[in-house]
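Complex shown without one protein chain; remaining protein chains in place.
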Amino acid sequence: MVPLWMYLAVAAALFSLGVFGVLARRNAVAILMSVELMLNAVNINLVAFWRYSETGTDLLLNGYAFTAFVLIVAAAEAAVGLAIIITVYRNRRSVIPEEATALKG
Amino acid sequence: MELNAVTIGFAVFTIFTLGGGFGVVTTRNLFQGTIWLMVSLFGVAGYFILLSAPFLAAVQILVYIGAIAILITFAVMLTRSVTRIKVRYIRLLPSFIGSLLVFLILLFGITVPIFGGQLPEAAPQTVASTRDLGAALVSEHGYVVPFMLASVLLTGAMIGAIFIARDEKA
Amino acid sequence: MDNLCTGLCTLLLDGGFDAGLAQFLSLLVGVLLVSGVPLITVILLIWVERKVAARIQDRIGPNRVGPIGLLQTLADMIKLLSKEDITPTSADRLLYNAAPLVSFASVVLIWAVIPFTPFHYGVDLEIGALYFVAIASFGTLAIMVAGWASNNKYALLGAFRVVALLVSYEVPLVFALLAPVMLAGSMSLLDIVNAQSGMWFVILSPLAFVIFYVSSQAETGRAPFDLIEAESELVAGFNIEYSGMKFGMFFAAEFLHVFTNGILMAILFFGGWMGPLYYESPLIAFAWLGAKGGLIYLTTLWLRNTVPRLRIDQIMAFNWKCLVPLSIANIVAVSLALKVLQELDLAPRQLIGAGIGEMLPTTVVMLLINGAIGLYLLGILRRRGQEARREFQAASQAYAAAPAD
Partner (left out) sequence: MNVLHEWAFIGVFAILAPVFPALPIVIARLFRPRKPNALKSSTYECGVETIGDTWVQFRVQYYIYGLIFLVFDVEMVFLFPWAAAYNEMSLFGFVAGFLFIFLLTDALFYAWKKNALDWK
């Protein structure tokens, strides 16, 4: 068996990659993809914790079900996020978040 | 760590996950970025299988590779000038240092000190089946509230996204 | 194959092999055995397809190479092998080359969970029904990648249209799949077949079968949904830049996918290997599955060769405004009826191992409900058809009456 901390280490690396992408990428679609990476890093953690600690206790399915809900949130986030990007692009011909400043005070 | 199916699988899926993730943040071409994202998420699905959650793995592939990949590709094609952006990165150095710090803190601040000592044998052998999940989702002692909320969220997301993305002129 | 695998594994262990290596080798043999079935069938399928198409069009079809043209596919393969393989300079080489492989692999992989007989199957996954839907999504992605990597307007346009079609028809397909899963109370394909010992699911839920049939016809890109090969509009669609063996792989994948869907329908709705004497020998069980799958496959060929192509707006409207609401209504009706029957103790709680006698009240009720929904739907479709005809007539009369310039 693979020890728990190795799963967590991979998840941490994936999360950091996502953080880097969100901070450094200029393109809104690329930023959204980086957010998906971060969400998946979280999912690895949830399932790993579920497998290594939870199945022995009474709370049989918390991590499992929670991962499924995170998946749903990720899907909803991608759908709405991309729709916003498409609309902003249609109105301003740009996909760079810094340039969408219509609501800036 | 001895060499067996699980460890080989773990190594392979780690290459998939992290390699794909690296591709996502570095590639300039967004379509290739989408494919890299799918490689990465495929690796994550592999982890789910290693962690005895095959249902989640199937769902991961179904939702990400079956749907979100297609959706991102459509969006990439709809926002054509996406590929014309000359500058790939902004604040490259601070972001790099920041994310590296996040990684180091996560790894050596939390993961290794707390869970580094946990033995591999800690994983129990009883694993829940999909049927248990289905029963738990809709039982009043289970997850029926998040279940309904998920439904509301999905409905809201769909209505909202259609409302935003629809071309009024057409 | 599981018993075979373990048998081989112990044999190898006795022969002095390392434990891991023995396991791996036995797995390898199992995989080769299972995958041999689709790989051998696909060669035959191409011949069957051409022969049937020819007969429907009042031609003879391949009849020169070998007896009744049986070796035609082999000859074609040799021809394709010797064809120059052109990769466009502007193509994305890696993705361009990977797409046909993924496309074919995604179909072959489905066979890993198909139960050939009660004891011979690759694996019996707990999530079998979900597995093959998930695997099929790789095929969709492969088409998208093929269209994009070719770097050709027609290829990309074709890929977009096909992918929009594929994802749209996946919704009713998966909803229809819910009905057998619900009836069997399990996602394992083995359980689903075993649950049909009393009554085939095609009788319990004919609407689900019809929806599954229509949408799987669309999933494989066959007429009347053949936007994939809309030659007259898109110069062959997403695979326009492919040549030689890579082009052949897309087609082999398509032929195999049609047959795979036939086998899947036989498993999900027609009781798989069930039939007289299936318990006598695995060969008879296997023959039953092949016969049922083959018959369904032949009807898809028949449909393909006799129905004209629909326009993309018609295809989409048919899916979203007819099939999807119908499949939702079907799943609601099936679950409601079954629950009521179970509460009244008229239906067995567990269909696995149920006899025909126990199933009779359920069957009657289910048939009535399905018939009612089906008739209602037919009424709507008829009215819509009449409206469309009237509109068309009005338009053509207006056109005829207009003064010519």
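Some notes on this structure:
For clarity, chains are labelled A, B and C in written order, and residue numbers in each chain start from 1.
As a working rule, contacts are C-beta pairs under 8 Å (C-beta built on N, C-alpha and C of every residue); 3 or more make two chains touch, one makes a residue touch a chain.
Quick caveat: nothing in here was measured; it's all calculated off a predicted structure.
For the chain excluded from display, the touched partners among the shown chains of the whole complex are A, B, C. Touching the chain that is not shown, out of C:104, C:212, C:259 or C:278: C:104 (per the contact rule at the top). Set against the missing chain, the residues C:13, C:223 or C:312 yield one that touches it, C:312. For the chain missing from the display, the contacting residue among C:41, C:73, C:117 or C:186 is C:186, taking the whole complex into account. Along subunit A, the points of touch with the absent chain fall at residues 68, 71-72, 75-76, 78-79, 82-83, 86, 90. In the full complex, subunit B contacts the hidden chain through residues 5-6, 9, 49-50, 52, 54-55, 59, 62-63, 66-68, 70-71, 74-75, 77-78, 80, 83, 127, 130-135, 137-140, 144, 147-148, 150-152, 154-155, 157-159, 161-163, 165-167, 170. Against the chain not displayed here, subunit C makes contact via residues 5, 23-24, 27-28, 30-32, 34-35, 39, 77, 80-90, 100-102, 104-106, 108-109, 112, 122-126, 129-130, 133, 151-154, 156-157, 160, 164, 167-168, 170-171, 174-175, 178, 181-182, 185-187, 235, 240-241, 244-246, 248-249, 252-253, 312-313, 316-317, 320-321, 324-325, 328, 331-332, 335-336, 338-339, 342-343, 349-350.
FYI, only the chains that are shown with their structure count from here on.
Put simply, the chain farthest from subunit C by mean CA position is A. Compared on C-beta pairs in contact, A-B and B-C come out with A-B as the pair having more. With centres taken as mean Cα positions, subunit C sits 33 Å from subunit A.
Taking each chain's centre as the average of its CA atoms, subunit A and subunit B sit 6 Å apart. Taking each chain's centre as the average of its CA atoms, subunit B and subunit C sit 29 Å apart.
Multi-chain contact residues of subunit C, defined as those touching 2 or more other chains: none present.
Partner subunit B is touched in their complex by these residues of subunit A: 1-10, 12-21, 23-27, 29-30, 32-34, 36-37, 40, 43-44, 47-48, 50-53, 55-56, 60-61, 64-65, 67-69, 71-76, 78-80, 82-87, 89-90, 93-96, 98. Looking at the complex, you find that subunit B touches subunit C at residues 3-5, 31-32, 35, 38, 54-55, 58-59, 61-62, 65-67, 69-70, 73-74, 77, 129-131. Of all residues in subunit C, those touching subunit B in their complex are 20, 23, 92, 95, 125-127, 130-131, 133-135, 137-138, 140-141, 144-145, 148, 156, 160, 163, 167, 170, 185-187.
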